[in-house]
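Missing here is one protein chain; the remaining ones are kept as they sit in the complex.
Coming up: chain A.
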Amino acid sequence: MKWRTIFSSKTMGDDEVKVFGMWASPYSRRVELALKLKGIPYEYIEEDLSNKSALLIKHNPVHQKIPVLVHNGKSIPESLVILEYIDETWRNNPILLSQDPYDRAMARFWAKFIDEKILSTTRKVSFTTGKEQEHAIEEVTEQLKLLENEVKGKAYFGGEGIGYVDIVANFLVFWFGNLQEALGINIFSQHKFPFIFEWIQNQLKIDMVDECRIPKDKHLTYIQTKLAAFKSASK
């Protein structure tokens, strides 16, 4: 278990914030991004997913997954739940979700769509081959088209600044591109999805987004190792 303390000299009241995460996980990175954007100091605990720590299991007994946010001893699992908790607990800028109920409903809808459709189908693309993979690629392309249509012309999803949906979609900024390269496929490009591409460029302008960059070479090696393991297991 590796420990990394961020902003150790900075305090925000008597808050103790910990994140159990994994460096290559888009779910984990989005939690870190939200905390960094709000300037909340936290302690990061890197989990080895092949050998989960007793502490992780204690803080998330139901799913035993990362990420988990632990705030003054209270455990909050599930990244979308964590993001709303962060926004509701620390009310400083950036405010991630609008106060308007309809705008909130729209943000939650698209966050759910991104996670339950795009991210989920992308995983299918990684772990299938042949016709099944072709079908998954078609599926995720259609899903990205729906997102493209929704993003159209917007600098950030919710308005003037970075918010909830932008953070949820952060996996498009680093993770997705690395995955495409490792798989040797071309689902997403500036040409195919100009609005999503521009949206990503806006996010990249933010320092905190860059601080949550998944290191490319390390990630490519990691993906290739997982793919090799998957291929040998399915023989």
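Note that a contact is a pair of C-beta atoms (placed from the backbone, for glycine too) under 8 Å apart; a residue touches a chain by one contact, two chains touch by 3 or more; residues count from 1.
Criterion: contacts and distances are computed from a predicted model.
**Student:** Between "C1GALT1-specific chaperone 1-like protein", "Signal peptidase complex subunit 1", "Vacuolar-sorting protein SNF8" or "Glutathione S-transferase", choose the name on the UniProt record of the chain that's been left out.
**Tutor:** Cross-referencing UniProt, the chain left out corresponds to "Glutathione S-transferase".
**Student:** Which listed residue, A:Lys112, A:Lys152, A:Lys205 or A:Lys231, touches the chain dropped from view?
**Tutor:** A:Lys112
**Student:** May I ask which residue of A:Ile57, A:Val81 or A:Leu204 touches the chain that does not appear here?
**Tutor:** Touching the chain that is not displayed is residue A:Val81.
**Student:** With the missing chain put back, one of A:Lys52, A:Arg104 or A:His135 would touch it. Which one?
**Tutor:** Residue touching the absent chain, from the options given: A:Arg104.
**Student:** If the hidden chain were put back, which residues of chain A would touch it?
**Tutor:** With respect to the unshown chain, the touching residues of chain A are 62, 71, 74, 76-78, 80-82, 84-85, 88-89, 101-102, 104-105, 108-109, 112-113, 146.
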